[in-house]
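Here the complex is missing a single protein chain, while all its other protein chains stay put.
Here is chain A:
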């Protein structure tokens, strides 16, 4: 079990990290926008947007993955458009894995950001306006800095969720070693073949270590950001 990792295992780890980083970072502006719109605006269709954002949390991941395949597959309306105009292919590609992981992580990210945004005393924003700051400036200099702990927490949650994504990923992009095989799908593959237990256990340990490191990093970051925000 303490043998060195095989190239296939290394590539699963590398791919998982790449997918999780891409999912968390690309999801960040989208999550922030969704959190802001949901927390601050009342408009017709708000309940529907709210539902769509949280849907991946309650639907079976396989269903999410299949819907992604229908929409973003090479024959799907969005997938076909992306391939024709930008030459981007998501299906059975690592970028597709990042999309699936990002969508699965979005509800957690939006929830954390929205809670922190709703906790901000809006009277600080009023005070900034009386000092001459326009809405966009208030957002950049007051609102975003004050919700920083929530932004960090949401991003780390989405990152951790992306690392563990399995159902939607395997349905949408498959399980191709070196292309779309992340740590969870590699573990699943190893458990399906005789003699794969040792490799599965090694990857499991590594998954635990990465997840734990992410949690510790997020704790430290939020504590620092929280101190800064409270001005202590």
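In the analysis below, contacts are C-beta pairs under 8 Å (C-beta built on N, C-alpha and C of every residue); 3 or more make two chains touch, one makes a residue touch a chain; residues count from 1.
Please note the rule applied: contacts and distances are computed from a predicted model.
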{"item": "Chain left out of the displayed complex - its UniProt protein name, from \"Translational regulator CsrA\", \"Molybdate transport system ATP-binding protein\", \"Chromate transporter\" or \"Oxidoreductase\"", "value": "\"Molybdate transport system ATP-binding protein\""}
{"item": "Of A:5, A:30 or A:133, the one touching the omitted chain in the full complex", "value": "A:133"}
{"item": "From A:90, A:146 or A:199, residue that would touch the chain that is not displayed", "value": "A:146"}
{"item": "For chain A, the residues touching the chain missing from this view", "value": "123-124, 126-135, 137, 141-142, 145-146, 228-232"}
